[in-house]
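In what follows, a structure is listed as structure tokens, so that the remarks can point back to it.
For this view, one protein chain was removed and the others were kept in their places.
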Amino acid sequence: MTAAPAPEVVLEARGITKRFPGVIANEHVSLKLQRGEVLALLGENGAGKTTLMNILYGMYHQDAGEVLVRGQAVRISGPSDSISRGIGMVHQHFMLVPVFTVAENIILGAETGNGPFLDLSVARRQIRELSQRYNLDVDPDAYVKDLSVGQQQRVEIIKALYRKADILILDEPTAVLTPQETQELFAIIRSLTSQGASVIFITHKLKEVLAIADRIMVLRRGRVVGETTPQAASERSLAEMMVGRSVMLEVEKQEANPGATVLAIERLVVDDDRGQQVVNGLSLEVRAGEILGVAGVQGNGQTELVEAITGLRAARSGRVLINGHDLTNASPRRVSETGSAHVPEDRQEDGLVLTYSVADNLVLNRYYVAPFARGVVRDEHAIMQHAEELIDRYDVRTPSVLTPVSALSGGNKQKVIIARELSREVRLLIAAQPTRGIDVGSIEFIHQQIIAERDRGAAVLLVSAELDEIMALSDRIAVMYHGQIVATMPAAGASREELGLLMAGARPAAPAVSEAV
Amino acid sequence: MQMTSSVARPSAARIPWLSLGVWGALAILVLIAYARAPQATTAVLTSTIRQSTPIILGAMAGIMCERSGVINIGIEGMMLIAAFLGYLANVWTGNLLLATAGALLVGGAVGAFHALMSITLKVDQIIAGTVINILAVGFTGYFYQQGLTTRGKLAPIDIAPLSSIPIIGPVFFNNPPITYASLVLIVVIHVLLFRTAWGLRTRAVGEHPAAADTVGIAVNRVRYINVIIGGMLAGLAGGFLTLEAVGSFERNMTNGRGFVSLAVMIFGKWTPFGAWGGSLLFGFANAMQSQIQFLQNQLPPWLAWVSQTPPQFIGMLPYLLTIAVLAGFVGRARPPAAIGKVYEKE
Partner (left out) sequence: MERAAPQPPSRVDLLAYGRAVLRAALIPAAAIVVALSIGAVIIAISGANPLVAYGALFEGGLGSGRALSRTLEKATPLIFGGLAVALAFKCGLFNIGAQGQLLLGAIFAGYIGFAIQGLPAVVHISLALLIGALMGALWAAIAGALKAFTGAHEVITTIMLNFVAFNLTDWLADGPWKDRSPGNIVARTPTIAPEARLPDIAGVPLGIILAVLAALAVWWLIWRTTIGFELRTVGQNASAARYAGISVRRMTLLALILSGFLAGIGGAVETLGVVGRFQPGFNAGLGFNAITIALLARTNPIAVIPASLLIGVMQAGASRMQFNSGAASEIIDVIQALILFFVAADSMIRWVLRVRAEEGERVTLSSGWGS
């Protein structure tokens, strides 16, 4: 795209090293960013990408190495420093105050006004100008909490541009976008670079790197392991660089052999925490021995759907049937006792008690039954023995069963949950974002476990924001949009493009959906 | 009171019909009461304003802290220490204004101590507040000596023409200085929080500190300053007790007002005007309690039982009211999102 005659280096890192207690997040990392280019920084979760960017943005300070902005060695002591040097960052988790308006969020820290009093009119005009120039459509007076994630991301970009940033760091910007929104973002990025801005694009998604980058740098375990261009690389070669060994991009599995219906949901209506109806009369069925993947952009009611099935959230109306029994608004314990396993979306928050030992976490929802308890008295011996057995069987890497689970890596934490949930007789497995934010090795292991459960005859409801995961594991795919299943199809014939359109709300050609609310 | 309805255009301000209705009804009741017993009504209303003064100051102390994300249950202790030292300053210097300034500063210093514990030392914020409350009881108890005399207390200032307006005049325009100050501060704090850059930053820090940090706002600095301002407001509330209301110090004289303030803060949804409404409610309950003995002869027969109620039951009222307010309002109002959490990068 950009054929700069004499490449001008706008940002350079030389030999950056950053240690955290017990880990080296970055080891002697160097990079150069040229004017008007998109540099993709590719790496697994935990490879050190975000740490490196936080150093460039001044959130952390490096232990060794230096940072040069436009050829000058600088010490970036905080975000205000980097902002004044024209560096802007769009964080993976948006840094927006939900109860503020777009304009308030954008001027925060760089307020305009008369003396101490705020005056938003100047800001509004500037925001409109920026919106037009870069095709970033947002209403300055809308509250951020009412915007879609795609719109919030635009606010973040405007926030950086408002501060006159011409070096933009985008941290996993596509994680929450539909394929179409991703295309729109790419268009925005191109319009930025064509007007002289430079972009660092952090991701672990291979397809996107090939689509948007001018140059690609790969990080693994805190080190730079390679540099290449989209022309010279393929998905397979990038994956191998990223993981350090050959990776199977496809998950191997046999043909499904579906049996009786295990989970049936009929016209379910559920509200979110704010009282907004986010599941709107949804119906679906999962049969024994099949994996139903629910695809959809985050925030379309998936979280509330799973919570309503598992008893964590009250449904307003509709029915949930498990093995033919009506379990609508049953307690989480009753649902669990039907042989339903739940891998929760937020493992730190819901799935684990971080201060508890691995052993206690492995009995978190069965602590009260034999052999772990006799009456109300706990049997520590049985709990320990159970733990020893499971960490072995599920390959949980922990110093001991008494170690607090907080000390484990993300992948091992998730293995503790998987071990706990799958170590009993499972007739229904509900897995929400089962591999979010963990390393490739653990992802492969967990995928195998899910398929093994299916082959053993369990019904699996898989909810994931990763379209690749849905496509790789599912036997059937249901697309969720605005709290409804807008289409269900066999995974075999599904295409990314079609799913992407459905996720973005395009009506399927097939039968129409029930009434909207 | 419903926060849940979906608002397509949130910028369109909705008229608070319920509040307006309640206040309108109250105004009519006041007029009727005034028509039947002008003196008693004026006395109760005047007392309501003064009784509500420490509560609204304490509530605004809570608002400043909590809007920036720091829970402060030590307001009670801050009030008590400031009341005590303000009183001592009055004993030593005999200058009431100096003593008031002293109470303000002492409150700010205890606020700084709360900030130190909650922000720098990362003590659980509720425990930090408890430390202050216990320290206040011990400290004031240890240094308290009986028999000290002072040269009086802050006297009402009559704002000449305004004070002769019926009802409103004596109630609003014939008050001592700290009461006036509290009324002015309601407006000042409101403007500070919702109309200034500092307020925007304060609220950002209380809602989403990481977002504030990434745009270069020093989160902990903003918190420190707000907690110190909060301490000063609590200090002024303490000064009110010894320098304006009573004129001397008594052990544990705050009597739970700091905690009542927190309930009022929640009632007012963390806004100064809302909290003012709540503190007037408490002021009114207290005023009735203290005026009841004077009112006995004027009570209509159907209210005669009031004068026969044991004083202990009347004494319970403000506390029961606090519980009722909390039970009714918590959960419907949303506290600042980052409240109670230490902000750490990572």
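Each chain carries a letter (A and B) given by its place in the written order, and its residues are counted from 1.
We adopt the following convention: contacts are C-beta pairs under 8 Å (C-beta built on N, C-alpha and C of every residue); 3 or more make two chains touch, one makes a residue touch a chain.
Note that the coordinates shown come from a computational prediction; the quantities given were computed from them, not determined experimentally.
**Q** Of the residues listed, A:110, A:312 or A:504, which one is in contact with the missing chain?
**A** Residue touching the chain left out of view: A:312.
**Q** Going by the contact rule already stated, which one of A:225, A:321 or A:373 would touch the omitted chain in the full complex?
**A** Residue touching the chain left out of view: A:373.
**Q** Which residue, A:173, A:344, A:483 or A:500, contacts the hidden chain when the whole complex is considered?
**A** A:344
**Q** Going by the touch rule given at the top, which residues of chain B touch the chain that is not shown?
**A** 66, 71, 73, 117, 121-128, 130-131, 133-135, 137-139, 141-144, 255-256, 259-260, 262-263, 266, 310, 312-313, 315-316, 319-320, 322-323, 326-328, 330-331, 333-335, 339-341
**Q** Touching the hidden chain in the full complex, which residues of chain A are there? Just list them.
**A** 310, 312, 331-333, 336, 342, 344, 349-356, 360, 364-365, 367-368, 373, 376-378, 380-381, 404, 406-407
By our rule, only the chains that are shown with their structure count from here on.
**Q** Using the average of all C-alpha atoms in each chain as its centre, how far is it in Å between chain A and chain B?
**A** 44
**Q** Which of the residues in chain B come into contact with chain A in the complex?
**A** Per the touch definition, chain B meets chain A at residues 3-7, 10-11, 195-201, 203-204, 207-208, 210-217, 337, 345.
**Q** Which residues of chain A touch chain B in their complex?
**A** Residues in contact with chain B: 57, 59-60, 78-81, 83, 89, 91, 93-101, 104-105, 107-111, 113, 116-118, 141-143, 146, 159, 163, 274-276.
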